[in-house]
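Below you'll find the structure I mean.
Rather than the whole complex, this shows some of its chains in their spots.
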């Protein structure tokens, strides 16, 4: 059974900072946001976690394997190198949306995102090592069928972008409402979803829904492990299987009689 | 009248590179994408342009003020410092979507995004200095009313994110279909649109549409200049005016009898 640890990372007092004493150059804000995200991606990624850029002032991370000290070191390092600081809330649950609910609530109790006094809060409790299991994290890596030939090489970039966005918005709503799963666009035509236990029919169902609702065709690879890096790499390999075999869903997950498939 | 110069920046052969010889660590891809975007934001931004991350392997930039040599220097510098290279297409038109159409078509003619041989192409013609005018670029900076109190401090982060995404998707489609304008989410609850000549009623109309379609309330500041940096800063200041005056649309644009408003 899945047991996802999610961390919500929020820049302290960012809205006011961006316009005080007056509005700052947009390209400097874009640069700061992207590089702060990249630093978090490297820190968390080197401990086998994932960070998704989400809204940039609020970022969602899958952090099975990182403890309180890891989170606090991450906050200290950002505080030393950026003109802003970050607060963090953590939650753990078999359903990703509920883990994020806990993480967000912990932060909200500590103070508003625009509270001039709230700085570098850390709220919540991380998974202990002994409570971790090989099925804690389930990752689904989706991409759009033939995106390059259907969109990138044919339409102007914005119309390609609108198509991909439509597919993303549809999948994101469906998986959150039906499964409590969280989906993130990660560039190109790729979407990564953090899922609870879901079987092949649940994925087929999501893919059918998106095709019916917006006409975008997806395929998916799924992986499971005690950490998101390993589950994610298994999902990527499974997606390559879809490409080679012409299939729509490939699952690299444990079968009761075999044990956890290796990536 | 607007005369927007848009540049499409595309990473060469990126899809294949990300899985050759086998899939790469996702956090390394996220880091590379974000830092490449940040570098382009700095380069273009320091010449008074804007870059939007869009799909990360394909990025849209407003480049009034940058010429062919500037674009080629940008390509050379990326080629020296990253394991990938970029191709660029440029187009100029009073309607942004048409400028992007030209930019995209120029690139597509040179070869597919996944063409193993296509590297560091530059296609298209930039605006000459003498053809530039003070009304070439119109920028609208939208944000969501009371995002922090309505969403960030109340819902879990993913449900806040879904609300913002809904508002973005609705605005993006409406403005593209009605006006040929291009809209980009830039973090937090902010959307920047690159527009043709539009008056206050056109903006009210877009805001009403989004509220009716998805229930998200926006406000907007608009600026005009011969370059996007100046138009964008004027738009930000106009948005601050909305905040102080409680209004929905503020336009810092030239009136026939007054000349171009200063930012």
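Note that the chains are named A and B in the order they appear, and that numbering of residues resets to 1 at the start of each chain.
Note that a contact is a pair of C-beta atoms (placed from the backbone, for glycine too) under 8 Å apart; a residue touches a chain by one contact, two chains touch by 3 or more.
Computed from a predicted structure; not experimentally measured.
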Problem set entry | Full complex stoichiometry in copies [only 2 chains shown in place] | 4
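Definition applied: only the chains that are shown with their structure count from here on.
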Exercise. Hey, which residues of chain A end up touching chain B in the complex?
Worked result: 8, 14-15, 19, 22-23, 25-31, 33-35, 37-38, 41-42, 44-46, 49-51, 53-58, 60, 97, 100-101, 103-105, 108, 112-114, 148, 152-162, 164-166, 169, 172-173, 176, 182, 186-189, 192, 229, 232-233, 236-237, 240
